[in-house]
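Could you have a look at this structure, given as structure tokens, before my questions?
Removed from the display is one protein chain of the complex; every other protein chain stays in position.
Take a look at subunit A:
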Amino acid sequence: MREEINNGAAIAKAAPNPSFVKLASVWKKLRRSYSAMIGGGLVLIFILIAYVGPYFTPYGPREQNVINKLALPSSEHLLGTDHLGRDIFSRIIHGMSITLEVGFVSVVIGLIIGVFLGIIAGYYGGRIDTIIMRFMDILLAFPGILLAMAIVSVLGPAIVNVIIAVGIFSVPVFARIVRGSTLAVRKLEYIDAIRSLGASDARIIFKHILPNVTSPLIVQATLSVATSILTASGLSFLGLGAQPPTPEWGAMLSDGRAYMYDSAHVATIPGVAIVIVVLAFNLFGDGLRDALDPKMKN
């Protein structure tokens, strides 16, 4: 009985009309949405900064000037210096690529595993579905940061392990979404039609169901990048992620924590940087959702 209720909810939540949304019309709707344009624009700018910016920073990210430590923002040091006299502006710019890479790579890991598990669960149903989805429920029952901490503490503190941990932590979200959409799509007549032509399960799943469940995924992936960045920064803040002297924002925030009373900018600036990046991804994701949802016309 409980299973039935779950299924019903999943079908209702899945893409109501998993039809092909034309790229041109998506772009048209995106352009009309302020949040999508601002968010998307910022994301593009951040990517540009992350890969071009490091060549133009006034100082190196590890360049110390102990005499001029904890300096306030000035014309010499745009955002001041930290406790070792390193230029915060340069470190923020150098840290941008780490932040984005952690966000993207972990989401890609979560996406691939989650989509695979979700589509298998939704397509085959029955016991396979129960096993996979209960396992996902267990993962979801842990608070995200706690789960990631547990994984990192097993694998050891390093940025690569943070990416893996955050990736695993985003698996269940994708699995659930894909399972729901798959349940809706596999009941449609064109799946019966292609099966009656002799298509194998693999062909049906990857060639005929997968393209029809992508639009909710794109939205979730964008929003997940934001969550992943937050979690990864959190891990680094706790000393489980990037190790000093890597200019990772969470680690920088952690370093600055000790000087909160006298030199608040050392901790505040990396924090604000995280907020802005996360906000940009969330804005973009919301805008994308509006553009890709066929129910929201105009």
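The rule is simple: a contact is a pair of C-beta atoms (placed from the backbone, for glycine too) under 8 Å apart; a residue touches a chain by one contact, two chains touch by 3 or more; residues count from 1.
As a convention for this text, contacts and distances are computed from a predicted model.
S.K.: So one subunit is absent here. Using its UniProt record, which name fits best from "hydrogenase (acceptor)", "Multicomponent Na+:H+ antiporter subunit B", "Peptide/nickel transport system ATP-binding protein" or "cytochrome-c oxidase"?
M.R.: The record names the chain that does not appear here as "Peptide/nickel transport system ATP-binding protein".
S.K.: For the chain left out of this view, which of A:Y51, A:Y190 or A:F206 touches it?
M.R.: Touching the chain that is not displayed is residue A:Y190.
S.K.: Contacts of subunit A with the missing chain: which residues?
M.R.: 18-20, 125-126, 188-190, 192-200, 203, 208, 211-212
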